[in-house]
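The complex appears here minus one protein chain, its other protein chains still in place.
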Amino acid sequence: MSSMRLKIDINSDVGESFGNFKVGHDAEIMPYLSSANVACGFHAGDPVIMERTLKLAKRHKVKVGAHPGLPDLVGFGRRSMSLSREEVQNLVIYQVGALLAFAKAVGIDVQHVKPHGALYNAGAHDEAYAKPIVEAVHAVNPDLVLFTLAGSKMAEIAAKAGLRVAHEVFADRAYNPDGSLVSRNRAGAIVEDAAAVSRRAIKMVKERMVNTVDSQALVKFDKLHTICVHGDTVNAVELVKALRKAFAAANVEVSPVSTFV
Amino acid sequence: MSSMRLKIDINSDVGESFGNFKVGHDAEIMPYLSSANVACGFHAGDPVIMERTLKLAKRHKVKVGAHPGLPDLVGFGRRSMSLSREEVQNLVIYQVGALLAFAKAVGIDVQHVKPHGALYNAGAHDEAYAKPIVEAVHAVNPDLVLFTLAGSKMAEIAAKAGLRVAHEVFADRAYNPDGSLVSRNRAGAIVEDAAAVSRRAIKMVKERMVNTVDSQALVKFDKLHTICVHGDTVNAVELVKALRKAFAAANVEVSPVSTFV
Amino acid sequence: MSSMRLKIDINSDVGESFGNFKVGHDAEIMPYLSSANVACGFHAGDPVIMERTLKLAKRHKVKVGAHPGLPDLVGFGRRSMSLSREEVQNLVIYQVGALLAFAKAVGIDVQHVKPHGALYNAGAHDEAYAKPIVEAVHAVNPDLVLFTLAGSKMAEIAAKAGLRVAHEVFADRAYNPDGSLVSRNRAGAIVEDAAAVSRRAIKMVKERMVNTVDSQALVKFDKLHTICVHGDTVNAVELVKALRKAFAAANVEVSPVSTFV
Partner (left out) sequence: MSSMRLKIDINSDVGESFGNFKVGHDAEIMPYLSSANVACGFHAGDPVIMERTLKLAKRHKVKVGAHPGLPDLVGFGRRSMSLSREEVQNLVIYQVGALLAFAKAVGIDVQHVKPHGALYNAGAHDEAYAKPIVEAVHAVNPDLVLFTLAGSKMAEIAAKAGLRVAHEVFADRAYNPDGSLVSRNRAGAIVEDAAAVSRRAIKMVKERMVNTVDSQALVKFDKLHTICVHGDTVNAVELVKALRKAFAAANVEVSPVSTFV
């Protein structure tokens, strides 16, 4: 019964270079993704990089999404900032709009929106960020899929607002018992071993759970649609290849999230 | 015969504040405009300002356009920069896209694109800027009207590419004999007297000509659709009121440029 | 006994324009200050503005200080950001250094450092911000006076580190019972009436206390050296004139803080 076959989307952040400043390995990683989150100029990315990244995604038939971040280039959008709802809503509209225009120019569709870094984390847990993010996406295009931390408050808010939601897990990031990600500043926050990442990914997809950072407990996921590999980790290309192989061996189908949420 | 009645569009730059930094008198000037050029975040404007500006325009039923500028906030986009065609094209796509998203969110259409400052001037005269600007607008939405200096090279290039073009004149700026604007750095570059501005405007619209800065010659315009009042001049509101009055007295109809180009 | 005469420093933030974006009324307010806090380019100010502001201060023989802010121009440095100690320390060194160079070029000394906005507030109460701010000032020039909220933790830390400290009060801002400032987002946070501001200022200086926002309690100050008038409030010039008059009438001497701390 093919309908019973498990499906998963593999996403990664791309287009995070900025002018002369190179980040990531977009050309190498793109062929292994089903969804690509494209930086939109606030935490990373610039107009030239955005256009080139969309052309690259088009070449590999990878679905793209906007990856809006906080206005903090030097902090790479990873430092939390105290913003008003009006500020949050409009910085999302702005960045998603910019990406939509490049998609139009390049001749592809935009599939999704995934907030970046501190905006992602704030959105996952804090209504004051989640609501304006959801409203922004809805206002620009209610057909866009919103990526958010699996089981987060934002997933609820987005679903209530009528958005399609992709519940996301991180095979290369350690989890706290409450389902949040261990902060990047703490040791063990990032898992780099390809075999470990693959094992975690398979367990996540097949059993809908992951061990917490201290292995004392399990985080369980009610829904799980997409798995992220961070494009700026040293061995990101290796990780995404390992994931592809592990999913194939486990008979899990890799497919863009919009085809099954 | 109503079809013989002269028509003119009055445009002004709005939304040029930035966070806590206030520029212009948008609320006061908006009611007198037929078209408003909205800054898009590179030379001025920010996401919150953009949304508020579009709501203001909507309230007054003023048509809006994107007003993309060079990435030079401290220079207000008025300092020429040496950019590649790829850079020019993509910074226009980016900024127009951002505005389109706000227009969608606010529930209005975008009528036009008017490049700002040094980008406007470079585009008017230099093919290396004009072509990527035209291509950018065409790629995002070929129905957008492109504002450019009356009689400029960009007008030609845009028309050839199939874009609707609004030939623009400046009632408050002095002209060189070749039809270019006198640099802001030179004395007499800006005309602030409301009566003088009105007289010039009427002559421009009725006779399609204007005296040059040294009054030794006339600049003639083959086509002329829109007249600009700079929103950041001290008495911008007075000027635009004077223009409205002068056009009414001269039986010139003020109308958004998209209705007659 | 002249030594018994009360002394107070009047300070205000200046140089907070940015390129074409004008903020404040520096030329009007400068003559009434004894100390001027000069924005250093991160939350406001740019190199040209900085040099002009120092020349203006020199002309009026007003002592200047660096006014470093968070790297958040669109938020005017008023949005709290989560920064590492290394980031805080170095952004202070950077901005103070820039101002020192302009002071050298213009031929004046720098008297003090006053952190701006969210950096000021974080520094006042949070050791993780106070310590790197103090270390930065000490590392660049241990003779600089550090301005901080009267009675704050940073005052203690700075004194322990051997810095001269100016305990600061705000005549135009409402106080919480714990001595912190009422957030700008709340009604009643800012006092604009000149008579009220003067009354508060006199009570602060003479009695070392101020009523809290709800008038249920008093905030008392052990030490108090400088009083701030915000340069970007509408009637800042009026306020500072009123303060000068009130202090003269009350026989309080207005003098740069470095002459008496």
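Just so it is clear, A, B and C label the chains in written order, and each chain counts residues from 1 on its own.
Keep this in mind: a residue touches a chain if its C-beta (ideal position, glycine included) is under 8 Å from a C-beta of that chain, and two chains touch if they have at least 3 such contacts.
None of these values were measured; they are calculated from a predicted model.
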Item to check | Hidden-chain contact residue, picked from the options B:A27, B:M81 or B:I190 | outcome: B:M81
Checklist entry - Looking at the whole complex, which of A:I10, A:V23, A:C40 or A:L100 touches the chain that is not displayed? => result A:V23
Checklist entry - Which one, A:F42, A:F76, A:F147 or A:Y175, makes contact with the chain that was left out? => result A:F76
Checklist entry - Out of C:G41, C:G179 or C:P256, which is the one that touches the chain we can't see? => result C:G41
Item to check | Of C:L100, C:A196, C:A217 or C:V254, the one touching the omitted chain in the full complex | outcome: C:L100
Item to check | On chain C, residues whose C-beta touches the chain left out of the figure | outcome: 41, 47-48, 50-51, 86-87, 89-91, 93-102, 104-105, 136, 139-141
Checklist outcome for this item: Note that chain A touches the absent chain at residues 17-23, 44, 46, 73-76, 78, 232
Checklist outcome for this item: Where chain B meets the chain that is not shown, the residues are 71-72, 74-75, 79-83, 87, 118
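Here, only the chains that are shown with their structure count from here on.
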Checklist outcome for this item: For the pair chain B and chain C, the C-alpha centroid-to-centroid distance in angstrom is 42
Checklist outcome for this item: Whole-angstrom distance, CA centroid of chain A to CA centroid of chain C, is 43
Checklist entry - Residues of chain C that touch two or more other chains: which are they? => result 74-75
